[in-house]
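Not every chain of the complex is shown here; the ones you see sit where they belong.
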Amino acid sequence: MKPQAGAEDIERVCEKIERLGFRAHPMPGAQRTAIGITGNPGPIEPAEFEGLPGVAEAIRVSKPYKLVSREVKSEDSLIRVGIESAGSPRSPIGETASAALAVGDRQSSIVNAEAAPGFIVGGRTLAIIAGPCAIESQEQALAAAASVKKAGARLFRGGAFKPRTSPYSFQGLGKEGLEILAEVRRATGLLIVTETIDPENCDLVEEYADVLQVGARNMQNFSLLKRVGRSRKPVLLKRGMSATLEEFLMAAEYVLSEGNYNVILCERGVRTFADHTRNTLDLSVIPAVKGLSHLPILVDPSHGTGKRDKVIPLARAAIAVGADGLIVEVHPQPERALSDGYQSLSPEEFEILMGEITAIAGVIGRRIAI
Amino acid sequence: MKPQAGAEDIERVCEKIERLGFRAHPMPGAQRTAIGITGNPGPIEPAEFEGLPGVAEAIRVSKPYKLVSREVKSEDSLIRVGIESAGSPRSPIGETASAALAVGDRQSSIVNAEAAPGFIVGGRTLAIIAGPCAIESQEQALAAAASVKKAGARLFRGGAFKPRTSPYSFQGLGKEGLEILAEVRRATGLLIVTETIDPENCDLVEEYADVLQVGARNMQNFSLLKRVGRSRKPVLLKRGMSATLEEFLMAAEYVLSEGNYNVILCERGVRTFADHTRNTLDLSVIPAVKGLSHLPILVDPSHGTGKRDKVIPLARAAIAVGADGLIVEVHPQPERALSDGYQSLSPEEFEILMGEITAIAGVIGRRIAI
Amino acid sequence: MKPQAGAEDIERVCEKIERLGFRAHPMPGAQRTAIGITGNPGPIEPAEFEGLPGVAEAIRVSKPYKLVSREVKSEDSLIRVGIESAGSPRSPIGETASAALAVGDRQSSIVNAEAAPGFIVGGRTLAIIAGPCAIESQEQALAAAASVKKAGARLFRGGAFKPRTSPYSFQGLGKEGLEILAEVRRATGLLIVTETIDPENCDLVEEYADVLQVGARNMQNFSLLKRVGRSRKPVLLKRGMSATLEEFLMAAEYVLSEGNYNVILCERGVRTFADHTRNTLDLSVIPAVKGLSHLPILVDPSHGTGKRDKVIPLARAAIAVGADGLIVEVHPQPERALSDGYQSLSPEEFEILMGEITAIAGVIGRRIAI
């Protein structure tokens, strides 16, 4: 759509798409709104739409992924976390776009993420998500939250439902964990990122979470992808252990195709023969995603290396390569963690990390929320 | 337990285990029954059990997987398909064991799988599962079933729910597909193997299927593993695209730990740098599994190579290496298949395959059902 | 060339190619001789050659590899080992072709490889190369040779120069090892396969060896490939640890492009994430090579698995998939081997292997030399 297209222009195009029996996907951007079409069995005549008011051009998408593609939407997507209108279908388009413009636009130099009602992922301000692998107790969670907030994180991670390789490992506190997370948000103002593990479980998790995390092992759990695609909460989608870039983007496409355009991608290391790290962090996927898709992408240097002493160097590299932020495991007492302690940072180490990435961010025109 | 232990001895041991707050897993074998214990936070004193009537010995399992391990049960498991008592908890133990002994024991030379009410996977007779990637119509399914039955297959595969990389690809006929599968069974007597894609979907699929297939992408979908673990139907568990042997066995352990001991493993190729096949079929995993676990393992040379002209040679190799059978894609008209046509055999090719593997089976002491 | 083309026809075509400034590569087959052209900067007009006497057709090769391609030579190559004319440039073409026809043709049913002056690799009779990883002493070598000969091997392997990951590991006996190998040949009649590690070293090794082995780590040591390409001895070229099929064939192309058309390929496992074997044996490469190239291909189940208990099952699979033979590590006392003992078979195990593969070979129309 043209930048000056109004809500009624957008609505008119969407109606026409649906009258033809297809599905319309309006995706507001900072400058203008793109409208994706899916469900069409073959090519559509561009002239069908180019004459309508407010329409800038109709583009045929040549990739297997459509809605996630820059061919559909050339501007970076800004994903609003903790702001109720996020993910809502169609109505608040104008508002969302202008709010995003005011709050998170990269060109804007007066952004104050702290003052915003939520947080924008994908703008100039890097998203730093930190916290323990698993929520173990309210005490542990609040201690972790206090320390990561002090160091500058705005989002808190912590698993209530933990997919574990062994059925005999700690599987998370479940609903009790979610309630602790809600308490963390109440007490600290941090936004909550937590994992959902199956469609039914999502009903519960979306009541508590600000961001629904889909883990690497579930990247091609298509039932779960469709379910979070029907949620109004943003989704953090981790790359599968052996997912190609195309498969990764297709997994995101599943979510968008159901109407939830608020997807944050996350590189977390892939499986290779290399044995000096638990996974091989593939930082080249960041510029590759940026070239093909408008979605933001974070890096998880904790799972991406699986070794505490590699987390800080790789976090620096992730910011330098152009990631939109990090998700990092921080535990008040890593050596006592019930899971993943060997890759969790202590609060002191996390402060060092924040100091170093703040400096790196500065030289590439990004910044940490203040 | 000792070979001569009776049902009441087994029951007594199970009760004691549960009184201690743990979980008992009686697993009948051809010669004797093993009882696994899970849920114990640490080691248990063997003497607690070794004095009970019928107990042969108490073994501490040193592997992360317990119930799937040969340390718990040294005999090969025989998985009964299409026989109602399969998977039932505890009560029919004696009966199952003796039935298995009569029908599927490798030492027995008078087996006639054709005459049995169902089919035993893991015995001397190889399990050949064949059929189209996806059920497309009743006509297509019946044509495929007739041809694979004629060539000697006893089990029929066909997807009603298809996990597809793209949300815009054919996702299967759903419930209609299941009904067609039921019609195939009624018309041909073939047993039905079909995929279930999430816990809720499993409620429906288990009404129709004789074997619940869990696909490679869901190998670590722990919610689904737990759900099929509570089913009475045998489970065909495919190895994940980048699953280590330990992760593969741990995924099976999830199913067994819920009480369903009827798991059939399946190697279907892993993801590597090699680009002359879609996946790299890892046949060395067959003897590796045989060394560590009592569960049977099949090979899928269709997905394992992704190329029609490699299916027959690799099927021969799979039988030669010691697999307990095959799962093969066969389509009446491969060039018209809605999915995976490039790797599906024609009925004529499948007949050639059956001829060749019958010869190979003969020289290694296995055979095809007659 | 046409089947009835004589030596002078072939010579005439070769001369014309070289007059044009290109390089001619006559490659005799069982039915007819192919002549490859390399060194041409662009396409050549087929009509330049199609009018010459004896020329059947001129084909433009569409692959990056030319001389190894079936497009140049559609018949399987038969590689003569231990027969002096092997590898000689041009002159003995007619003779080689007819000798090969008599001795190694797959269609011929009266072959007696034992009586032949050497051994043909790539014909109906499988090539079984066996012996210790490294030559340690004359005693060890003769003991190993006696046992593998007794079990039916016709070719003996043993390293005199050992490429080892550590500079502090046993690097082989060097020239003394070669002399022991010569003694093994004299005493047993077994043909000798041994590794050459650099161009200079090749001068020495080719004096002793019947087949020059190029190890996996040297698959892209192009200086060595060119050097063995100028040898009159056949070359056993192992696939590199992470070589694609195309890279593997291009490495062989290096050897052929220097005029040595007697290359035997060998799959020995590739490097993947899988950790239950030392390498992942990629048996699918056998039919893939057979489709693209006329060169024979063996399998090394010893390095391919790195574990003694996997060698026999994978050897069976290799024969079943269609390999032209095996190269297997056998040591009189594996537990005392100076290298690779954990993957070497004992003489007793090797006898079992030979028995099992003889049976498999029988059902697929191949056989072991008697």
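Order as written gives the chain letters A, B and C; numbering starts at 1 within each chain.
One rule holds in what follows: a contact is a pair of C-beta atoms (placed from the backbone, for glycine too) under 8 Å apart; a residue touches a chain by one contact, two chains touch by 3 or more.
The shown structure was predicted, so the numbers you read here are calculated from the model rather than taken from an experiment.
Participant: How many subunits, all of the same sequence, make up the entire complex in this structure file, 3 of them being shown?
Facilitator: 4
Assume only the chains that are shown with their structure count from here on.
Participant: More than half overlap in residue numbers between the two sides of the chain A-chain B interface, or less? Answer same or different.
Facilitator: same
Participant: If you fit chain B onto chain C using only Cα atoms, how far does it have to rotate, to the nearest 5°?
Facilitator: 180
Participant: Using Cα averages as centroids, what's the distance between chain A and chain C in whole Å?
Facilitator: That pair's centroid distance is 53 Å.
Participant: Could you put a whole-Å number on the gap between the CA centroids of chain B and chain C?
Facilitator: 40
Participant: Could you give the separation in Å between the centres of chain A and chain B, each centre being the mean of its C-alpha atoms?
Facilitator: 37
Participant: Could you pull out the residues of chain C that touch at least 2 other chains?
Facilitator: 272-273
Participant: Which of the residues in chain B come into contact with chain A in the complex?
Facilitator: 38-39, 64-66, 163-168, 197-201, 217-218, 220-224, 226, 241-242, 247, 250, 253-254, 257, 271
Participant: Which part of chain C faces chain B closely enough to touch in the complex?
Facilitator: The touching residues are 242, 244-245, 270, 272-277, 280-288, 291, 304-305, 309-310, 313-314, 316-322, 356, 359-360, 362-364.
Participant: In their shared complex, at which residues does chain C touch chain A?
Facilitator: It is residues 271-273 of chain C that touch chain A.
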